[in-house]
Structure formats: structure tokens, C-alpha cells
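Missing here: one protein chain of the complex. Every other protein chain is in place.
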Amino acid sequence: MKKLWSGRFKEKTSKIVEYFTGSISFDHRLWKYDIKGSIAHAKMLGKQGIITLEESKKIIKGLEEITNEIETGRFVFREELEDIHMNIESALIKKIGDTGGKLHTARSRNDQIALDLRLFIRTEIKGIIVLVKKFQKTLLNISIKHLDTLMPGYTHLQRAQPVLLSHHILAYVEMLQRDVERLKDALKRVNLLPLGSCAVAGTSLPVDRAYVAKLLEFDGVSQNSIDAVSDRDFVIEFLSNAAIIIMHLSRLAEELVLWSTEEFKFMELPDAFATGSSIMPQKKNPDVAELVRGKTGRVYGSLLSLLTIMKGLPLSYNRDMQEDKIPLFDTVDTIKACLTVMNEMFPGIKFNTKRMHETADEAYSTATDVAEYLVKKGLSFRKAHEITGKIVLYCVEGKKKLGDLTLKELHNFSGLFSNDIYSCLKAEESVKSRRSPGGTSLKEVTKQIIRLRKIVGGR
Amino acid sequence: MKKLWSGRFKEKTSKIVEYFTGSISFDHRLWKYDIKGSIAHAKMLGKQGIITLEESKKIIKGLEEITNEIETGRFVFREELEDIHMNIESALIKKIGDTGGKLHTARSRNDQIALDLRLFIRTEIKGIIVLVKKFQKTLLNISIKHLDTLMPGYTHLQRAQPVLLSHHILAYVEMLQRDVERLKDALKRVNLLPLGSCAVAGTSLPVDRAYVAKLLEFDGVSQNSIDAVSDRDFVIEFLSNAAIIIMHLSRLAEELVLWSTEEFKFMELPDAFATGSSIMPQKKNPDVAELVRGKTGRVYGSLLSLLTIMKGLPLSYNRDMQEDKIPLFDTVDTIKACLTVMNEMFPGIKFNTKRMHETADEAYSTATDVAEYLVKKGLSFRKAHEITGKIVLYCVEGKKKLGDLTLKELHNFSGLFSNDIYSCLKAEESVKSRRSPGGTSLKEVTKQIIRLRKIVGGR
Amino acid sequence: MKKLWSGRFKEKTSKIVEYFTGSISFDHRLWKYDIKGSIAHAKMLGKQGIITLEESKKIIKGLEEITNEIETGRFVFREELEDIHMNIESALIKKIGDTGGKLHTARSRNDQIALDLRLFIRTEIKGIIVLVKKFQKTLLNISIKHLDTLMPGYTHLQRAQPVLLSHHILAYVEMLQRDVERLKDALKRVNLLPLGSCAVAGTSLPVDRAYVAKLLEFDGVSQNSIDAVSDRDFVIEFLSNAAIIIMHLSRLAEELVLWSTEEFKFMELPDAFATGSSIMPQKKNPDVAELVRGKTGRVYGSLLSLLTIMKGLPLSYNRDMQEDKIPLFDTVDTIKACLTVMNEMFPGIKFNTKRMHETADEAYSTATDVAEYLVKKGLSFRKAHEITGKIVLYCVEGKKKLGDLTLKELHNFSGLFSNDIYSCLKAEESVKSRRSPGGTSLKEVTKQIIRLRKIVGGR
Partner (left out) sequence: MKKLWSGRFKEKTSKIVEYFTGSISFDHRLWKYDIKGSIAHAKMLGKQGIITLEESKKIIKGLEEITNEIETGRFVFREELEDIHMNIESALIKKIGDTGGKLHTARSRNDQIALDLRLFIRTEIKGIIVLVKKFQKTLLNISIKHLDTLMPGYTHLQRAQPVLLSHHILAYVEMLQRDVERLKDALKRVNLLPLGSCAVAGTSLPVDRAYVAKLLEFDGVSQNSIDAVSDRDFVIEFLSNAAIIIMHLSRLAEELVLWSTEEFKFMELPDAFATGSSIMPQKKNPDVAELVRGKTGRVYGSLLSLLTIMKGLPLSYNRDMQEDKIPLFDTVDTIKACLTVMNEMFPGIKFNTKRMHETADEAYSTATDVAEYLVKKGLSFRKAHEITGKIVLYCVEGKKKLGDLTLKELHNFSGLFSNDIYSCLKAEESVKSRRSPGGTSLKEVTKQIIRLRKIVGGR
């Protein structure tokens, strides 16, 4: 089949070049956006008299038929037609004749692909926001269910201070909320119409770009044709946001893996979300969490790919930019799959709240409370810290718990201790006392849940 | 010198561990923010009666003296004191005695470093925005100076259509404008107070976080103590923004390198911004542009570093996160240096406008105008494109320019040509005709300059 | 269909988990290696009496039938069977009954996938070496064809000194030769048998690993079962090598793009290896080169993906490692496609040798020869450099070429010049004089071609 741009060429394109440069094998995924954009473009051409209204209608009807053919699987995408644009334009010309050749008036593939990508990303960002919110809701529900479950809070993966499981889970709801906000900010920069920039210089034909923008629900039009066809910032910005999302999920996944170990034993995965071993009959593996963690590499790699591609490219469009699609598509799919599977898996997780509570009480996790006790009795924090450190060392060497110490023993370290110290030593009391805003006390956590439900439910 | 946390330890820290884990060699850079945060914290402790007002004042006075010592170079940072926090707290205790040990009440290094980093990034983002705007202004001035200079617009680094140099330069002003907007969006997520999260769980002491936020001009306080000490999203988001900025600069740098070649010869660098060769006496090299392009690798690497660090880290703080500082500092310095040197260099560039204009007229760069001419005469764009392609091939083979063709020759390709075709063939006319919004016509470009001056000058 | 590991599970795996964790959609590509490994394993089991010889033969026959089914497209890969191993084992059991269940004796999927990957990479590395050598030969042939074509050698993309086009092209042959050597070194670490490591600990069954290694033509067996199932060094090492290969190709691609510009005009691409524009009828774009350059991002991204995946993974196998396949497969395909298309494209390139020669003579590219001339007359190189620099400046300001200067003018700069200086000023003479080993003189270049032909042809 003859290339639509072959006028100036004497030889046919080599087969290997068709294969190597063709993008239809992956950009066919954009067909819906390509046709949507073409319909809006045709409407505008008709309205402006650049083509006749009849021609415009004929084109739109043809495009609608093609839509139908694609949806019902009757459309054949052809590699020798390079890309989604040429595949559809060729089919249109075949269907409605020379009039089809008028569709590409006042546009270029350079602004067309920018349009398709923007429509695609706009849709996908919105879809991802919905998935994030769903997952936030799931996590909020789990927080509510485990509102007062005690567990050890960790720093350096060492037990640090007792916290509430609900508080711990809310940390992820906060992260996801930042993800939503970043996506919304990105959307502002996505939602601009590039069409009408044509190849690079704009057009001499009397197009109405604002009208097309309105038809396609864009917030505005791009303001520089050279920039518009060579800009992939919006893809990179989305990929950066995706990288942070998967980073967040990888941290949660890491915790699921840890908590599922025999050693932590903080939770058990539902059978339906774990897998077995081909050789070891007893195994029940947290594969889903591991894969979410592993897929982080994939998303980081995609971000890096696009940054590498764009580095040092002179203006304006260069064919290198075609390589933006695979990392973009893969990232969209990966993020959506990870959010979905995590969201499905969480409600089935059984938290071993008894063990969590017990461990919260172990390992001197209320030592900071002892120090704060001494501060309230008038010591400087540094002194209080030092004394408590020595008490802990005494316990470690004598294999005692803090609660085992008699008042007499405590007085060897400081005369300020009295009987009220013992209530400080319980994880429960420790948690209750952390009433600072954002702290782990039940009251504070409840307040945060209410706040977050409002935000998350807000749409 | 004894570690402030050494109560529980029997052995002294190994020298190699001090060296390996110490961060004072780089985080001393944060001293101003560390002290600023400590002063606000001390004020709050006094106001809340957690320490006495006298103690509070004594601490603040001590910190001010330390500020003075650092500014005048009399302060010695000590590696065995690990980090900026411990260096300053130790100096304070040495200076004002045990009262100094009260400063660390109700805070941890975990929330303190989060605070310091946020104050640092806030300042630097604002500084970078100023530099971007300066550079935008410089570019706008060059656009104005070269308002009607013709040059070839490129796609695939092949001459595509004539454009205005001003239009081409404005493409970069647009990119930089998106950079500004991204930085401003990031700032929203930076400007929250983490202090009061303490180690991980909040505190039992009656702190007033909102007051500290107000003193430090934050927009609000973080809402989850676990999240607050383990969040580095704001660093990554800044690094992503920086990666896009340097990507933009690398594209501009690439063009400077290209345009400075003997082959393009579109411009000449001022002697003061070029360097010579140690062996070849005739060389004048565009080193600045090459280095800006090269430094792209550095910023990308830093972004990747931090993403790698954060991947799969369980909550909350882990020491890995200390590795955030070097890539952050390096990126800030690199971006600022690149923006500054580009901004200084540009006004001295001599554009070879004569050659630009000539080349805009060469290489069939108005072939699209011929096609649009035929469209206006009623042909479908596809037909018009094909005919024009054949004309170009005819010219290539006969070594002719489009303007050389007689009407008779043109009629061999289409009967629609008349004498008015010749005005289409000149770059000047071509540019003039691109009146679509965002297009390269003088009128449109002028409109954009006015719009952008308003935006850029807006601060 | 029941999972082969489901004994311990009460619930069925969730559909979404099957989809999310399944790898058959991509690892089916390993089927040939999987079966090859299984046949060798079955032979060994039979030889060792772990299963009977009849059982062994039955299994092998079954596997051969499956091979046939896959080759003729009659085999259905099923997502619910997770991966290539389970798909084939299930089919085998279905085909030959319970005996099929004996194949997985003394092995695990953990060592099986390590085996499949090593067989795959071994084959692909060898294939890539063949493609690199082919391309080296093509480049060598072009060097021979353009043995004495002059062109400007560049540093900083500024014309530096005249060189031979053949010499320039040989630089790439050298790079590719290092690529071959790196691949061969990598092969040493790939070509070890992991099978027999089982899940992690080895086996209590009396396997003969050396025998399997011999059957599969491995150089030896892995020496630590824990390491063997958790090692992906060989994948990363291959990806690093691939990253350097594509980096080399990206440099060559950049030069093709530059040399195809109107400005350089050093070459013309064959029509069959260029593409047109959908809007601009005159365009002939170097898309192949641009895409090769763009695909660099893809390979870099894949390398980074795997590095990210492996970071911080505790021993031994973790499911994250399943994510190694897509970046690996994609890199293999990308590298092979790029090498192939470059190799096909090169012979059709028409070098514009006339323009190359002319430009080699321009732009004071023999200034270094003037300096070396003065050195031979006794000046220190620094003095000679300075004098020549001044002569160039004099020429630039007076718009003269070096060859235009009279002896009188030259004497204003140094009395050492005599008539023999003029022969130094011609590019041809300059090139001829660079007789140092590795230099650009015809004699040296010829020597290198002979050396490289021996190396490249050597296999």
C-alpha cells in the first residue's frame, strides 16, 4: 500500500524500516482518541468553511463507521501504514474516497499525536485518581476496624514507640492523598489542545482552535506551535508522579512481606491472595506484595527512559519521541494493576492484633515515656535521656523488662521516680498520651479519620 | 566527646563508623535552617510552659551566638558529633549548660531533619523561580530584538518550514513557564511543618504546632507523625521538576552547539563564553553549552538515586534517608549554576541573521505552502501533498529551487497554479501566513510576547 | 484448573491474583529452553535411577510431543497455570499421567527459571555477537570504499583537524569490538548450570549435576544453591553490556542525523531508509537513526529496572525477580533490531565526499599543523600555539584563509616560516603526516583495517 507521503520518494520503504519505525503495534491503543480528535477537527474544518459542511459530515460518518469496525473487531491494523493516524486516514479514504484526504488539512501527525497522548493521559489520570481514592477508602475502613489496635512503631526497623495500627495505616492514606494532588496538578498541564500547531509553524488556513478545544473539553490551547509539537513534559510529569505512587506502594508491600513472615507474624494473607511453591508443600508466599515491590523497577525505568529520550533533542519534533508510548502505556497499566490488586487484597488480610499488642509492650518501647516522665519532673531532656539509657542497659544486662524494676532499683538511677511511673510503662498509656496534632493517641487518630473521609469521599 | 545518646551503650562508636555514618561534612550546609527551627521550637516550649520563659530566652540567646560564630567562621563542626543537629545542640549545652539540654524536649532528629530540609527546599525553590524568570526575561528580550528574523523551523533536524527566530526562542520561554508552575505546585507540598511529630508517635508534652508553623511561615502542619518523619516525596518531586528543567536546558544547549558549528553558523558565542584548545590554536568551543547538556546526566542521576533509596523502605524513618542530601544539594547547585550561566551568556550571542534568513528560503521549506495553496484552490490535502511531493522530487533531480520553476513546468503537475503561487514560495510570505493562534506569524508572536511579558514580569 | 501446589490451600486463587502474578503472557517465550532443560533433567533422573529409565523415556517422549504442538501452534498456554513451567508440566501430566508428575523431582521452579534464563541469554548473546560482527564487516567495507576520503575531524562539534572518513568509521568498529569482548566475558558467567539447587538448599536425591551440565553444554555447575536461585547478576551484566552497545549506536545515529542535515550535507540516506512527512511534502527524514537514538532510553531504563528490583532483596529467591523478564526480552529485541537495521541501511548511504573534502580544508583545520611546523623549527609548543592562535585571529578578522596569507604576512608573526609552510596547510598533507600509531594517515588506517578484518572475520 502506497504511503500517503510518498510523492517525493523514488524507492519504496524497506520492509525492515517499516517494521522498525512502525508504531501501529502499540499506538493502535490510541485509536479512540485519534478518532475523537479527528471528528472534532472535521467539525471545525466544516464550521470554518475550510471544507464544506457536507464533506465534514461525510468524514465524521466515515470515522464513526471505523469506530464501529474497530469496536467489533472487524478493523485490520496494517503495519505498512506505520501508525494509528495513517491507518485510520487510509481507511477513511478507502471508505469515502478523496474527501477523506481532506481530513488532514491544517494538521500534521506532529500535533495529532500530541493531541492523542493528551487525551489518553487525561483519561488515565482521572481513572488512576479514582483507583487511588478507592484504595484510600479501603485503608480508611481498615483503620476504623483497627482503630485502637496497638502495635510497635518502628524506626530503623527497630521498635521505637507504641503506636496504633490505624495511625500506621493512615500514614499511607496521607501519602496517597499527596499522590492525588500531584496528579491533579499535572492534569492542569495536560489539558491543553496542541492541535492547530500543525507540523511546527501553525497554519495559513483559518482554523478555530478554541472551538476544537471546547469540543474536546480542554481548558485552553497551547500558545506556541514549535513548543506544542516537541513538548513531552506532560508525559514525564505523569511518569514522575507514577514513580512516587509505586514507591509508596513498594513501602506498603515491603511491610506486607515483613508482617507475613513467621518472625513478625503480624498478619496473614487470605489464601486467595497468596501462592504456593512447586517444591515446598508448606509454603504460602506473599507474591502479590513482592511483585508490587518489584514493579517499582519497571516504573522507575520508564521514567528514566523518557528523560533519556528527551535529553538534548533539538527543536522541534524528532522521531525519538515515538519511543514515549511504550513506557507510558506500561506505566499506566502497572499502576492501575497494582492499585487494583492491593485494594482487592487488603480487606481479606487478618491482622494478628494480639501479637501486635504484645510486641508493642516489649523491647523497652516506652523508654521515651520514661524520659518524658523525668522531663515533667523537671530534668532537662538530655539528662532524662541519659538516665533512661542507663536504665535500659541495666535491664538488657539483667534480662529484665522496664516494668519489672522495683522503685528501689529505679531510685539507683534517679530520685525523681515515684509510683506513677508504672502507668507510663504500658504501651496503652504511652499511646494515649501522644495527643499532639498528628500524634498516635486515639483522639487524634479519630480526628484524622474524620478529616480524611471528608477528603476522600469528596468525589 | 560523648554522644548525647550514649546512655545505653557500653562501647564507644568505632572511628570508621563515625566517619561512615557522619553527615556533618555535608549537612552543615543546613545550619541556618536548623537554628531557625530551633529558635521557633524554643519559643514555643517557653510559651507553652514546657520550659520556663527564662530558659527559652537563654536558649535563643545561645543559638543566636552560635549563628554569629558560624557566620564569622569561628564555629568548628566536629565529625564525631555526627550531624548538624548534634553539633549545634552540643555547642549550646557547652555554652549555656544543662538548660541547653532542654531544647531537644518534644522533638527528635527525625522531625528536625524533615524540618530543615523543608525550609531549605522552600528557600531554594523560590530562588530557582527567580532565576528562571530572569532567564525568561533575557529570552524575551532576545525575541523582541529578533522579532522578525527568519530561520528554518526544523523537524527531525531537517528544515521543515520557515519560522521566526523570536517564535523559536519563545518555545523555551513556554517550557520555562511550565517549570515555574511545577515548582509552585511543589511548593504547596513542601510548605508544611513536620516538627512535633517527634521520633514517630508524636509527644505527650503540650506542644503548640500551629504556633511554630506560624513562626516559620508554613501554610500548615503535617497530619500524621509516622508519615511526617518518613516522607521524602517533596525532595523527589523537586528533583523531578529539576530533571525537567535541565532537560529543557539541554535541548537549548544542544541547539547552541549546533548553531555554533561551521555547518550551521547561525550564531557566534562571545569570546568570554567560549574556550580554546590546548593543542589546536584555531578552536573556539561552546563548552558552556556542552557542560549544561552534560550536567543533565547528573540531575537525572540524583533523581534516580533518591527514588532508589526510598524504594521498599518500611515505615518510618530509616537511616538510608540520610543519603537524600547530597543529590539534593548537588541538584540545587547544578540547576542554579546552569540557569545563571545561560542567562549571562545569551545577551552576548551574535545571531547570524543573514544566514538564517537565507537558509529559511532554501531546501524547499515552503513546500507545505504549495500544498496549502492547492488546498485553497480546492484540492484535497492528500492530493495536494502528493502533487507537491512530485514537484519537489522534480526539483531535487534537476537541482532547481521551487522558485525557479516556470508556470509551464508547474502546470505539468497541476493546472491549478497561477502567478500568485510565487509569493507563497518565499519564506517571508510563508511565515506571514501562519496566523493560527500559536503560529509563527509576526502578529501572533507579538501577541505571545505581550502575554508572556505580563506573566514573567508579574513578580 | 487446580494449581499443582494447592495442597495446603483452602481457597482458590483469586482471578485478579492469577492475572497479576501470572507470567505466561511473556515467559512462554522461554518454552524451548524450558523443555530442553526438562529433557536433560529427565535423562539424568533416569540415569541415576531416581525414576526408572522407562519413566524417563516416557517423559522425554511427552516433552517432545509438546515441543511439536507448540511449534505447530496447537498448544494453548493458560493464564491460570501461572508460568511456562507449570503450563508444560501440566500438559505433560495430562498427556502421560502420573509419570509426568515425576519430572519435577529434585528441582524447583526457582532453579528451573534460572536455567531457562541462562539458556536464553546464552543463545541471545551469541546471536548478538554475530550481528555485531556483521555490522563491523559492513563498516569495514565502507572504510575500504572510502579509504582516502577526507573529512573534518571534530571535537566539541567544531572542526578540529582533517581526518579520513575511513578512520572515523573505524572508531565505531573499535567500539563494537569492545562490545564483543564484553559480551564474551559475560558469557563466562552465564554459562553455568544452576539446576540441582532446587528451591534453595539442594536436594537429598542422588542427582548428577555434572551430567546435566554436559548435556546442556554448560562449562560447569553453580557452587552454592542459595546463591544460584537468587542470582541475577548475569542478567544485569548483559543489560549493562547492552546499554553500552546502544550508547555506541546512539552516537553513530546522532552523526547520521547531523550528516543528513542540509547544513552538514555529508551524506544522503537511501529513499528506502528514510520516511516522509504527512504534511510537508519535501521532507525526507532520518527516522531510523532517530529511533535508534531514542531506543537508548529504553535500554537504559531496562538496566535500571533490574538494578532497582534487585536492590536490598534478602536471600534467596523473591517473586520480585519475575520482573526481570520483560526488560531482558525487550533489550534483546531492541539491540537486535537496531543492529540489523543499521547494518542494512549503511551500504545504501551515499557519502557526499566532495563536500566532506572541501570542509576539511576550511575553518583553519590545519592550524595545529602550523603549530607543529613551528615546533619542528625549534619553538616550544606553547609559543608555537600562541603564535598560530594569533594568526588565526588575524585571518578571522580579515576574512582570510590560512592559505591566503603571504609569507610576508606570516613573518609578522614569526620569522621561522618559509615556503614549505604552504604544503602543511592542505588537509591532504595534514592527514598524510599523522603517522603515529592509531593516527589518521592512510598508512596507519590501512594497517588498522587489516588488523580488524582479521579479528572480525575470525569467526
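As written, the chains take the letters A, B and C, and residue 1 is the first residue of each chain.
One rule holds for everything that comes next: contacts are C-beta pairs under 8 Å (C-beta built on N, C-alpha and C of every residue); 3 or more make two chains touch, one makes a residue touch a chain.
Everything numeric in this text was worked out from a predicted model, so none of it was measured.
Although one chain is not drawn, the whole complex shows that of B:Q322, B:S365, B:T388 or B:S414 it is B:Q322 that touches it.
Only one of A:R209, A:H248, A:K311 or A:K325 touches the absent chain when the whole complex is considered: A:K311. Check C:I226, C:A337 or C:L416 against the missing chain and you find that the one touching it is C:I226. Among B:L117, B:L252, B:M267 or B:L306, only B:L306 touches the chain left out of the display. In the full complex, chain C touches the hidden chain at residues 4-10, 93, 98-106, 110, 153-157, 160-163, 167-168, 170-172, 174-175, 178, 181-182, 185, 188-189, 196-207, 209-210, 221-231, 233, 236-237, 240, 243-244, 247, 250-251, 253-255, 258, 293, 296-297, 300, 303-304, 307-308, 310-319, 368-369, 372, 375-376, 380-383, 385-390, 392-393, 396, 430-431, 433-441, 444, 448, 451.
Contact between chain B and the unshown chain involves residues 3-14, 16-17, 19-21, 82, 85-86, 104, 107-110, 198-199, 270-285, 287-288, 290-291, 293-298, 300-309, 318-323, 326-327, 337, 340-341, 344-345.
One chain of the complex is left out; on chain A, the residues touching it are 152, 155-161, 257-258, 260-264, 276-287, 290, 304, 307-308, 311-312, 359, 362-365, 367-368, 370-371, 385-386, 388-389, 391-392.
Here is the rule we use: only the chains that are shown with their structure count from here on.
Between the CA-based centres of chain A and chain C the separation comes to 33 Å, rounded to the whole angstrom. Note: centroid distance chain A to chain B, computed from Cα atoms, is 23 Å.
Each of the following residues of chain B touches two or more other chains: 155-157, 160-161, 258, 304, 307-308, 311-312, 368, 385-386, 388-389, 392.
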